[in-house]
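Below is a structure I'd like to ask you about.
Complex shown without one protein chain; remaining protein chains in place.
Up next, subunit A:
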Amino acid sequence: MSTGSMDAGDFAAWIGRTAERVSADAERLTRLDAAIGDGDHGLNLDRGFRAAVEALPGDVPPGKVLIAAGRAIVSKTGGASGPLYGTALRRAGKVFGDAADVDAAALGAALRAALEGVQDLGKAAEGDKTMVDALAPAVAAYEAALADGSDLAGCARAAADAAAKGADDTVPMRARKGRASYLGERSEGHMDPGASSTALVLEALADIAESPDAGGSDAAGEG
């Protein structure tokens, strides 16, 4: 069984697919944010990921692709999502070093590092109604799929499904971070916009991992 792998082109494609998905969902994300945040999440992330696509360097390994994307997002995304997504991408990129191909285990380690980076910076735990509520179960699902012998695409799909469920699960939660935390019980009944956008990012990853042209020197999937 192939474990699959992703090269720099696949990571650039991931950033590009994420930008498309965020752009398509920008109004919905902003609407979610207007309910309990400051009403700019979709707009901000759209601007950030567009900048990331423009900043994508050619001819560099996957780690450098993610670090460059993270830097662009920090510079161009207003709001807390800039430093949080920027840190996530940068921490993930650092895990890869100068490797030209990333296998399923390395991608799992990068996702784990991204989660840790977000938690180091934002100090959010699961249940606080933040992006961590999508990212943490996604990382756990990825690792469980990897342990069960899934290939990279299977692990990424497990992560995306868990992130989507994690985002749904934020609806009844009471926010304990950010502007929403000032609202107390009035923050209940709304999906967290950061968890929702995190689910989009992981959905885009699964899409790219499953696409027929994904794969570096080692072709992903077995047809």
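Here is the rule we use: contacts are C-beta pairs under 8 Å (C-beta built on N, C-alpha and C of every residue); 3 or more make two chains touch, one makes a residue touch a chain; residues count from 1.
Convention: contacts and distances are computed from a predicted model.
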Among "Phosphate transport system permease protein PstA", "Sulfatase", "phosphoenolpyruvate--glycerone phosphotransferase" or "ABC transmembrane type-1 domain-containing protein", UniProt's protein name for the complex chain that is not shown is "phosphoenolpyruvate--glycerone phosphotransferase"
In the whole complex, of A:35, A:121 or A:183, the residue touching the missing chain would be A:121
From A:79, A:93, A:154 or A:193, the answer for touching the chain not displayed is A:79
Against the hidden chain, subunit A presents residues 74-75, 78-84, 86-87, 121-122, 178-179
